[in-house]
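Before I ask anything, here is the structure I am working with.
A single protein chain has been omitted from the complex, and every remaining protein chain is retained in its original position.
The block that comes next holds chain A.
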Amino acid sequence: MSLTIPVGADDHIQGPETAPITLVEYGDYQCPYCANAYVIVKRVQHQLGPLLRFVFRNFPLSQVHPQAELAAEAAEAAGAQSMFWEMHDALYENQPALSPALIGALAQGLQLDMERFEKDLASRRFREHVKRDFMGGVRSGVAGTPTFFINGERYEGSWDEPSLVNALKATA
């Protein structure tokens, strides 16, 4: 399966635009496997440096993970204040305690404009964005989290650090 929605302006991207390798992850902030993947992706980014561009897209399974949708919208709301990755990292690092109160505390810790942040969450401003990510994932054959795409092709292999690094290097 290939990625149906190419990486674009709507995406949250780390790494240079000219990087020869693009890794896209569909993830859920309340998924324990994604919390493991979070640590691994960080290490892989460290290893590959400017060779790698990393993109995170939302795939919250909110029926089984009741905090996942709120967390996804909170990360987007932080993104509107240029703090997407800071919130993304904080959510995974605090996953076991995920709750509306924790998300508020994380936002405060990042010194976000709280009035705006809370308004964006209350109005569900980023609901459509999250849904668009989700449906794009569904159409690309994403069936669970985390699912990775390397240069637009679904990665079916193991995502432990050495396997992922090898797979990424092989496409460069």
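As a working rule, a residue touches a chain if its C-beta (ideal position, glycine included) is under 8 Å from a C-beta of that chain, and two chains touch if they have at least 3 such contacts; residues count from 1.
Definition applied: contacts and distances are computed from a predicted model.
Colleague: Have a look at "Aldehyde ferredoxin oxidoreductase", "Glutathione import ATP-binding protein GsiA", "Peroxiredoxin" or "Branched-chain amino acid ABC transporter permease" and point out the UniProt protein name belonging to the hidden chain.
Modeller: The correct option from "Aldehyde ferredoxin oxidoreductase", "Glutathione import ATP-binding protein GsiA", "Peroxiredoxin" or "Branched-chain amino acid ABC transporter permease" is "Peroxiredoxin", the UniProt name of the unshown chain.
Colleague: Taking the entire complex into account, which one of A:Q14, A:S62 or A:N151 touches the absent chain?
Modeller: Checking each option in A:Q14, A:S62 or A:N151, the one touching the absent chain turns out to be A:S62.
Colleague: Would you indicate which residue among A:P16, A:G141 or A:G157 is in contact with the undisplayed chain?
Modeller: The single option touching the absent chain is A:G141.
Colleague: Which parts of chain A face the unshown chain closely enough to count as touching?
Modeller: Residues 61-64, 66, 134-135, 138-144 of chain A touch the chain that is not shown.
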